[in-house]
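The structure under discussion is supplied below as structure tokens; questions concerning it will follow.
Of the protein chains in this complex, one is absent; all others appear in place.
Chain naming follows the written order as A and B, and within any one chain the residues start at number 1.
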Amino acid sequence: MAEKLLKKGNEAIALAAIRYGVDGYFGYPITPQSEVMETLMEEMPWETTGMVVLQAESETSSINMLYGGACCGKKVMTSSSSPGISLMCEGISYMAGSELPCLVVNVTRGGPGLGTIQPSQGDYFQAVKGGGHGDYKTIVLAPASVQEMYDFVGTGFDLAFKYRMPAMILSDGAIGQMMEKVELRPQVQRLTDKEIAKKYGDWATTGKSGRKANFISSLALEARDMEQINLRLQSKYRIIEETEVLFEKHLCDDAEYLLVAFGSSARICESTVEMARSKGIRMGLLRPITLFPFPTRIIQAMLPQLKGIMSVELSAGQMVEDIRLAVNGAVPVEFFGKMGGIVFSPEEVLNAFTAKFNL
Amino acid sequence: MKEELIIAGFGGQGVLSMGKILAYSGVIQDKEVTWMPSYGPEMRGGTANVTVIISDKRISSPILNMCDTAIVLNQQSMDKFESKVKPGGILLYDPNGISRHPERKDIKVYSIDAADLANDSGISKAFNMLVLGAFLQLKPILEMENIIKGLKKSLPERYHNLMPMNEKAIRLGMANVKEVK
Partner (left out) sequence: MDTHDIIKPENLVYGKSKVLTDTVMHYCPGCTHGVVHKIIAEVIEEMDIQDRTIGVCPVGCAVFAYKYIDIDWQQAAHGRAPALATATKRLYPDKYVFTYQGDGDLASIGTAEIIHACNRGENIVVIFINNAIYGMTGGQMAPTTLLGMKTATTPYGRKAELNGYPLKITELVAQLEGTCYVTRQSAQNPASVRKAKKAIRKAFENTTQRKGTSFIEIVAACNSNWKMAPVKANKWMEENMFPFYPLGDLKDR
């Protein structure tokens, strides 16, 4: 059995990056995620796996370093927190438009503006609906434990390369700062330049050797051409919605009431469900793991057994809109949340639930 | 077994590292653990606190409303966390610098003169280990052997020469915890 370490979520991200054979990390310090780059710099992976780690001059620059690295067919990633991600949205849109794979980690904090460094889930819309300009999506994974912070680095890259699009880990300050047990996975070898040229030579800028030149851009001045690019992107997103939904159900089999929560909120709600059950309320928890693609059909399939749903978020209510779209009025959908970095306790969630459903 | 613990005091008292040593010892004893710190501006000179949960089973919420044990090392933390101990739970504190002592009657209150004892024994740096010892005397949830391993895992290698001092401090804490009636 592999050794189990006690690590912060942010440290787990860094260790996973090295172990998953990531080629490059480019980042800029911002609380509460600075431990990612700090851990990488301490580990010095350039001496072991050959991974490049660089502190950029800004988040704008970090994401454009990812753009360059992704053009090369390399596995590149960055991490930041809410205000930094806002700066990166331009670059993420370019990479979506140019169909480039990369991994962006958002360890969110409370906003808007400079906000607070305490945990928040107020970046759900930005992550799920596309924070930059144009019709695009990123695959969004929401870890609820330190082990998932570690494991989703690999999952994120696999999906990003499978569909050639940016993937995001949407975490928050609580998961980033929390320490839990983490089991390291076996070392994955980085691809050699030759392997990359062979595997991704049909699109990546690996040097025009024995083939026609490759050019990567998101520009198509002719509207007809741009329409075709958009149609291709949208058909890719539909396939992802069909095939890549990840979720976890907790005590849902006989549930009459459903809490829906992701990330740290889902952890808190697990305790709420246990408290509710001890009071005889048949409550379950659905935890979306992919926020895009959203588990719309999973919710729809549960509707016949449900009397009500409550979305629980560290925000003013964002994911609740996607739940309401899925439910389409079939059962009441309520919301409970806190903003600005305040985290609710399991009891507060239960009290809000019993008040909203008159139980 | 499930122990939900809050440790709170000034930044620099070793609150977070005490929690980390407990959590790491839990990992070594194959328990489920979470360590959730307060972070941010509070860390810089103000109060720091950490929530540690050690359990035989999967841990759901790492954030607590009420805890089994509160370890309190300054007045601000006393004001904030005395009320957060579950009825029947434990409040352990160092009376040094405390002006308002705990008032609740539905919990068990213990004290450890950690700051004074550490100073008198010339191991003031191991202050937090005395407190840890006191806690382990009251709640022997982890084996001493694993605590020592957890301590070693938590300390950077350059401090491994301080292991005997830390172990001595833990034992000193265990021997000197007193019930307050």
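Throughout what follows, contacts are C-beta pairs under 8 Å (C-beta built on N, C-alpha and C of every residue); 3 or more make two chains touch, one makes a residue touch a chain.
The structure presented is a predicted model; accordingly, all values stated were derived computationally and were not measured.
Every shown chain that the unseen chain touches in the whole complex is listed here: A.
When you scan A:Met41, A:Leu184 or A:Ile216 for touch with the missing chain, the hit is A:Ile216.
Across the entire complex, the residue among A:Asn10, A:Thr49 or A:Thr206 in touch with the chain not shown is A:Thr206.
The omitted chain makes contact with just one of the residues A:Leu15, A:Val36, A:Leu66 or A:Val128: A:Leu66. When you scan A:Glu42, A:Asp135, A:Asp193 or A:Glu227 for touch with the missing chain, the hit is A:Asp193. In the full complex, the hidden chain is touched by chain A at residues 23-24, 26, 52, 54, 56-58, 60-62, 64-69, 71-72, 74, 76, 90-91, 94, 98, 193, 205-210, 213-219.
Methods note: only the chains that are shown with their structure count from here on.
Between the Cα centres of chain A and chain B there is a gap of 34 Å.
Note for the complex: chain B touches chain A at residues 20, 23-24, 27, 32-37, 39-41, 60-65, 153. Listed in rising order, the residues of chain A touching chain B in the complex are 4-6, 31-32, 116-118, 173-174, 177-181, 264, 267-272, 274, 343, 345-348.
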